[in-house]
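Now for chain A:
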Amino acid sequence: MFGILRTLWLTFLHLGHRRVTVGYPETRPALPPRYRGRIILSRDPDGLERCVACNLCAVACPVDCISLQKAEQDGRWYPEYFRINFSRCIFCGFCEEACPTYAIQLTPDFEMSEYVRPNLVYEKEDLLISGTGKYPDYSFYRVSGVDIPGKAKGDAEREQPPVDLHSLLP
Partner candidate 1 sequence: MTPPPLVVIAGTLAVLLGLATMLTWAERRLLGLWQDRYGPNRVGPGGLFQAVADGIKILFKQDWIPPFADRPVFVLAPAIGMMTVLLAFGVIPVTALWSIAGDLNVGLLFVFATMGLGVYSVVLAGWASNSKYALLGGMRAAAQMISYEVFMGLSTMGVVMTAGSFSLRDIVQAQAGLWFVIPQCLGCAVFLLAGIAETHRLPFDLPEGENELGAGFHTEYSGMKFGMFFLSEYAGIVLVSALVTTLYLGGWQGPVLPPALWFAAKTGALVCLFILLRAALPRPRYDQLMALGWKVLLPLSLLNIVATGAVLLLRAPG
Partner candidate 2 sequence: MILNAPFLLFALVAVWATFMVVTRAVAIHALLYLVVALLALACIFDVLGAPFAAILEVIVYAGAIMVLFVFVVMMLNLGRPDRLRENTWITPRTWVGPGILAALLLAALADALAMAPPDGGPVVVIDTRQVGLALYGPYVLMVELASFLLLAGLVSAFRIGRHIRGEDAP
């Protein structure tokens, strides 16, 4: 009995409490930079695509909303097309964790409603941004041992030049 009255009184006191609701369209919520929103594809500091079309994001995706096709040019791998179906995406961020090159990243933008469902299928042109996203200095080809034009094997950072097999002869 006393408990019920106390509950009533405490609830009544909430009259003077601050409201926790954020009136969204008028006041924008401050989202942290690592918020998991719209997915983008970033570029490396040289302005080239980071994605190497390894398919790890497509494999990691629990709802299979990512599809891509590998293509190759001068030793660099890149996606011929890269498609994310945002009507299926659950914004879990597994793709970002799976990505070995920091190419695919989730951003704090979530306002992507559409009236037509097919409009939610984003192509590579829609996903690719011109910046580096959350990792400004990272460039995959600069640290990997892949041979591309302008950078031979052994030229990467913290990479020793390849061993000349002939020098190992007894």
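To be clear about the criterion, a residue touches a chain if its C-beta (ideal position, glycine included) is under 8 Å from a C-beta of that chain, and two chains touch if they have at least 3 such contacts; residues count from 1.
Selection rule, in plain terms: all candidates are chains of the complex that A comes from, given by their letters.
Values in this document were obtained by computation on a predicted structure and should not be read as measured data.
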Interface partner of chain A in the complex, by touch - 1 or 2: 1
Contact set on chain A toward candidate 1 in their complex: 4, 7-8, 10-12, 14-15, 17-21, 23
